[in-house]
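With one protein chain withheld, the remaining protein chains of the complex are depicted in position.
Take a look at chain A:
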Amino acid sequence: MGTTSNFRWPWQYDFPPFFTMQKNADTRFKQTEAWCSLILDYHNHHKLFRLRVTDVLASPLFYNKAIDRRLTKPDVIEILSILHKKGNIEWEDKEKTVCKVFWKTPAQWSDIIFKWVNQSGLNNTVCTLHEITNGPHSSDQEFYALDDQILMQAIQILQASGKAELMGTEGVKFFT
């Protein structure tokens, strides 16, 4: 999915020790932080909202073919659990095989969507969830092709503050 990258890898990506977990606590902290932001940037760039651990192990994200280095599964799980603590990912199953990746939190998405609602005068209008993320009126928006579940979470936030009301699972009415 996504365009083949003009994604800008961080310098660490070409640095072989980056793919081996460091022993020194300080260095290890910096290393995991760099991995965390790399994962979020990568998913942001490619507009990916979901990560399947088995798939991603072989993807360029954790496997640098050029220097023939890869991150092992336990290391990936460790970094993902750090992201989980930060609130940037959410496991979808108990076995921790698939997770949602929030390079923007649902609250941030709700702000962006509501700004768009105001700008395009959609207040007091009924919209299908499908047209919000896939309609012709939002093709230039950041939330175009946003994951359905994340969209739902964002709209639930708007609903809690009275700015929207869900109509079942397929529609929403926006207010002011």
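Rule of thumb we're sticking to: a residue touches a chain if its C-beta (ideal position, glycine included) is under 8 Å from a C-beta of that chain, and two chains touch if they have at least 3 such contacts; residues count from 1.
Just so we're on the same page, contacts and distances are computed from a predicted model.
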Per UniProt, the name of the complex member that is left out, chosen from "Cytoplasmic tRNA 2-thiolation protein 1", "Nucleoporin Nup43", "Pleckstrin homology domain-containing family J member 1" or "Charged multivesicular body protein 6-B-like": "Charged multivesicular body protein 6-B-like"
Hidden-chain contact residue, picked from the options A:D14, A:E131 or A:D148: A:E131
Missing-partner contacts on chain A, residue numbers: 125-128, 130-131, 134-135, 156, 159, 162, 165-171, 173, 175
